[in-house]
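First comes the structure, then the notes that go with it.
One protein chain omitted, others in place.
Let's turn to chain A:
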Amino acid sequence: MKVLVPVKRVIDYNVKVRVKADGSGVDLANVKMSMNPFDEIAVEEAIRLKEADKADEVVVVSIGVKQAQETLRTALAMGADRAILVVAANDVHQDIEPLAVAKILKAIVDEEQPGLVLAGKQAIDNDMNATGQMLSALLGWSQGTFASELDIDGDKAVVTREVDGGLQTIKVNLPAVVTVDLRLNEPRYASLPNIMKAKKKPLDEKTAAGYGVDSSPRLEVVKTTEPATRAAGIIVGSVDELVSKLKEAGAV
């Protein structure tokens, strides 16, 4: 079985984000970028399936600016077999919206015929949480979202899902789209020897236009604001004082 893993290049989770002066979005110029952490988990899971002989090839795809190549190299260094880069924008500030991504992924799935698409549940930049679901709708495939456990059982995937207040285990037919949650695994580091070896792995470059998909934005960002700064707290001397202050503030 072939596993296809879409990976997104996003602002590094350690970077303190700054909103652009015109409020149109977050400033990404000269900012450290990395693989979306949920996608890292998806790559790790795909590699584990291969190591367990449940998959025989791991193909990673990234859709975005040309620099997403670095993200793909990281996935290759982790252990993916080959990569496909779909250039869909020139400006690092142009986000490719979930529907466009899902359409391009559908075209790639048609070409590659994977048995499983493993995606992150969402990207940490825009938190859309939509691409996997849209892709499964476009393909007419089963889906399992928010996976915290995954097993392949013949022509079925057993997916444990993190739902409010507990876990739900479902069995879906393959081929399927599964989106992964934080607790599925701990991704490995791209080791230094594997980074060197990854240079020799194939990386195909395509374009969104080549798949006949219009990747221009349909959504308009009206405003982006920094989170409100936390107001200073006060130190109270006793539980009684705390209770009376809370009463004063109308909180109890």
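Structure notes:
Throughout what follows, a contact is a pair of C-beta atoms (placed from the backbone, for glycine too) under 8 Å apart; a residue touches a chain by one contact, two chains touch by 3 or more; residues count from 1.
Here is the rule we use: contacts and distances are computed from a predicted model.
Chosen from "Acetyl-coenzyme A carboxylase carboxyl transferase subunit alpha", "Monovalent cation/H+ antiporter subunit A", "Acyl-CoA dehydrogenase" or "Tryptophan synthase beta chain", the protein name that UniProt gives for the omitted chain reads "Acyl-CoA dehydrogenase". The chain that is not drawn here is touched, among residues A:193, A:212 or A:237, by A:193.
Residues 34, 69-70, 73-74, 77, 189-196, 199 are the ones on chain A that touch the missing chain.
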